[in-house]
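All protein chains but one are shown in place.
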Amino acid sequence: MRSQVEGSQAVARAVTLCRPQVVAAYPISPQTHIVESLSDRVRTGELADCEYLLVESEFGAMSACIGASAAGVRSYTATSSQGLLFMAEALFNASGLGLPVVMTVANRAIGAPINIWNDHSDTMAMRDCGWVQLFAESNQRAVDLHLQAFRLAESLSVPVMVCMDGFVLTHAVEEVDLPTQDEVDAFLPRFLPQQQLDPEEPVTIGAMVGPEAFTEVKYLMHAKQLAALDEIPVIAAEFRSRFGRDSGGLVRPYRLEDAETVVVALGSVLGTIEDVVDEMRELGVAIGALGITCFRPWPAAEVRDALHRAARVVVVERAFAVGAGGIVGQNVRDATRGLPLVVHDVVAGLGGRAVTRASLHRLLEDVVADRLDPARLHFLDLDIALVERELTRARGGRRPGPHAESMLREIGTVASGAYD
Amino acid sequence: MFAVRIHGRGGQGAVTAAELLSVAAFDEGLHAQAFPTFGSERTGAPVVSFCRIDTRPIRSHEPVAEPDALVVQDPTLLHQVDVFAGLKPDGFLVVNTSATLDQLGLAELVETLTPEHVVAVPATDIAREHLGRPLPNAPLLGALAALTGQVSLSSVTDAIRDRFPGQVGEGNAHAAEAAYEHVLTTMRRLTDA
Partner (left out) sequence: MTFQEIKLYQTGTFVVGNRLLDPQQRSVQARTGRSNSLTSGHRACQGCGEALGARYVLDAAMRATDGRLVAVNSTGCLEVFSTPYPESSWQLPWLHSLFGNGPAVASGVAAALRASGRDDIRVIGQAGDGGTVDIGFGTLSGMFERNDDVLFVCYDNEGYMNTGVQRSGATPPGAATNTTKVLGHHPGNAFGQGKSVPLIAMAHEIPYVATATVAELRDLEHKVEKAMTFRGARYLHVFVPCPLGWGAASADTIKLARLAKETGIFPVFEAEGGQVTEVSRIRRQVPVEDYLRPQRRYAHLFGDNPRPDVVARIQAGADRNIARFGLLPEGDA
């Protein structure tokens, strides 16, 4: 049924339809509306036979999901930002144990400085934790990805995180087509755990493995992730046949036919990018976009295939490896190794800074005119003068104090996030 | 595409207003999107919300920089936030005030806009009368519907009643209707003059 609904409510409804039996919840903005809504749904009985655990931390949340999943039930949690990092140890544990937990991450920046707004620093920091990472570009896709995430997780016994931009999607009221319970039940079979804590058949789960076999056990994890690259399109195809929508999959090409320039991105910024692509196409620029839906496992072959005709690739990403460069860009470069194309790394939209059509136009015009130096990491809308003033100031004193404070003083605004 | 930006203070319902507007548009078969810019949740802090309405599906998620319509829920924001940033010359402006726009010192700005696109609405007074509480949200939506014609009054009141069942919804719906009438009357006077 189509309805005009907040992203978090839509996701909570989708999760409810997937019938998890244990939900562990800990509040952190901007994920909170999801677990609040799930609490309501468990209390009213809309989500039946489900234990809702109010844990004391995100570490506890993921740990409870690990226990519940090992005990053989479908388990779910949601988090953001610092919460995801606080779970870090348990994330690796869930994937190492092969437990098919599903988690929503409402993407948010990582402090310090503390910042509650959107970027991808949280999930990018956890990109190598052995979880599948699927990125939603709209609330419809967020809903659809949750259904597919449970299916994928349980078919391969791997944990899956569905990443959706905090505030930008979680708090956006958009049109969403919500499936019915019957449709979801037909798409998502009952959870049949591959391992289970059962007194009838006692097993030891999580014991030590030494150098004799650790490599092989880890390789198997890698092989499973590669198997997900085959499984994800199969699940997306079945989803399309049942629900009549293209959702999920590994990558999503947009107007790539004859594109000389291709913008690669993840998440909600893709909608804005597609608008810009259309506007530039109107002006005769051969440009397209490639949305990465599945970032882990990394669909190198599909990315290479989608980009092999391009001359320039611009990776717009909402995170970066401090002191190194682009993260997605590095992966794109790896996937396109040997191809005659230039890859630009562009960091954009950190800590809630809006990625606007105007800025994207300026960027892409520079790219198309070969005015952007591909050897350097580029920051969209960076106020470099502010940075330089601060560096000058800091050189002057014996104890210059926190950079963040003086930079905010310098631009004369309060870190409130209110529109400016 | 018709883009609306709503300026309010935490607790005045700017976020709910954008959401209700999007629901009203959705109910008319249009595509709509509403979203806030959030700070930490604090009563009284400046809040901005956005709503886009279009006949085509909406893909963009950037904030509305150049609104077609602007709603100011609290005139005290005029001195604190650049509320008029990016307002198009043919854009619409709804200000909640029982004073005139001249008295608010907006004469100069109003001159740059189309006269029949600008209205001052005593939304807080109207809300107090119909709702018993000074919540300007619903009357401002009624006023916006009257001024822009982007959504019908009945869609607005349906969205209100759907979101707030019972007496609260009724009171808000009546407040929206009263503001709608207020704007039509004001506009009639303007054209008659």
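We call the chains A and B, going by the order they appear; numbering starts again at 1 in every chain.
We adopt the following convention: a residue touches a chain if its C-beta (ideal position, glycine included) is under 8 Å from a C-beta of that chain, and two chains touch if they have at least 3 such contacts.
This is a predicted model, so every value here is computed, not measured.
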## Note on the structure
Missing chain -> touching shown chains A
### Query
Which of A:198, A:334 or A:370 touches the chain that is not shown?
A:198
### Task
Can you work out which residue in A:113, A:189, A:206 or A:401 touches the chain that's missing from view?
A:206
### Summary
The one of A:54, A:226, A:301 or A:391 in touch with the missing chain is A:54
#### Entry: Residue of A:63, A:247 or A:293 touching the missing chain in the full complex
A:63
### Task
For the chain that got dropped from the picture, name the residues of subunit A it touches.
21-22, 24, 49-51, 53-57, 59-61, 63-73, 75, 89-90, 93, 97, 197-199, 201-210, 213
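Convention: only the chains that are shown with their structure count from here on.
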## Note on the structure
Counting only contacts in the complex, subunit B reaches subunit A at residues 5, 7, 15, 18-19, 22-23, 26-27, 31-40, 45-48, 57-63, 65, 81-82
### Query
Within the complex, which stretch of subunit A touches subunit B?
3-4, 6, 29-30, 116-117, 138, 165, 167-169, 171-175, 268-272, 274-275, 354-358, 416-420
